[in-house]
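Complex shown without one protein chain; remaining protein chains in place.
Presenting chain A:
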Amino acid sequence: MTTDLPQLSLLGTTALLFEAPGETSLTTQCRIWALALEAGRLPGVREAVPGMNNLMIAFAEPPRHRGQIEHRLIELWHALEPLPVAGRCLDLPVVYGGDGGPHMADVVAHTGLSVDDIVAIHSAPTYTVYALGSHPGYCYLGGMDQRIATPRRKVPVLRIPRGAVSIGGSQTGVSASDGPSGWNTIGSTEVAFFDVERTPPALLQPGDCIRFKTIRVLR
């Protein structure tokens, strides 16, 4: 599915999904942020929610004729200037492998790399927060080295703990609370990404970044 055009699809009558063309990139994500700002102001839209190089438009009221909003989104996409990245950086200490990284073996098996290689590759980049989603305070990160990409699990795990560092497809992230996940957990850290008593409740926002600092590798 290589095309230069954005793809639009339905999420029932509740929302519309806008997917940017091309390889995942920060430049594209900056355009998604710009589009989110504009799309959130369109009539009938309750919230515009960035994902990884895509945008969900949640309707306050679904339009009888979708053509108009679809056309407007594509028009905006071509006209908008990317929003620049401007954020703060958070260092997270990680214990890789062991009980806190139960799926490290699956990543080894899939990639053919050693545990040490995987840890070195995973902890090297500075990851940009592309979007929040999944569960309260969770950050979708861009910038993972594709050599450690590992498919999501055949059957999701019913409970992985808060602080789990995991890989799903070409992405990586850190669970903000206990819950089900289809990703492969390779390590653990401790951080409070979300506190409903705090303003704003989420620790990070799109444009911020995360660096993983290896404190131990368990085998």
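Keep in mind that, in the parts below, contacts are C-beta pairs under 8 Å (C-beta built on N, C-alpha and C of every residue); 3 or more make two chains touch, one makes a residue touch a chain; residues count from 1.
Just so it is clear, contacts and distances are computed from a predicted model.
Missing chain, UniProt protein name, picked from "Biotin-dependent carboxyltransferase family protein", "Dihydroorotate dehydrogenase B (NAD(+)), electron transfer subunit", "ATP-grasp domain-containing protein" or "Sarcosine oxidase subunit beta": "Biotin-dependent carboxyltransferase family protein". One of A:W77, A:Y96 or A:F194 touches the chain omitted from the figure, and that residue is A:F194. The residue touching the chain not shown here, chosen from A:A15, A:I69 or A:V95, is A:A15.
Even with one chain removed from view, chain A keeps its contact list with that chain: residues 7, 9-15, 17, 19, 24, 46-47, 49-56, 58, 62, 64, 66, 131-138, 140, 149, 151-156, 158, 168-171, 176-180, 182, 194, 196, 200-202.
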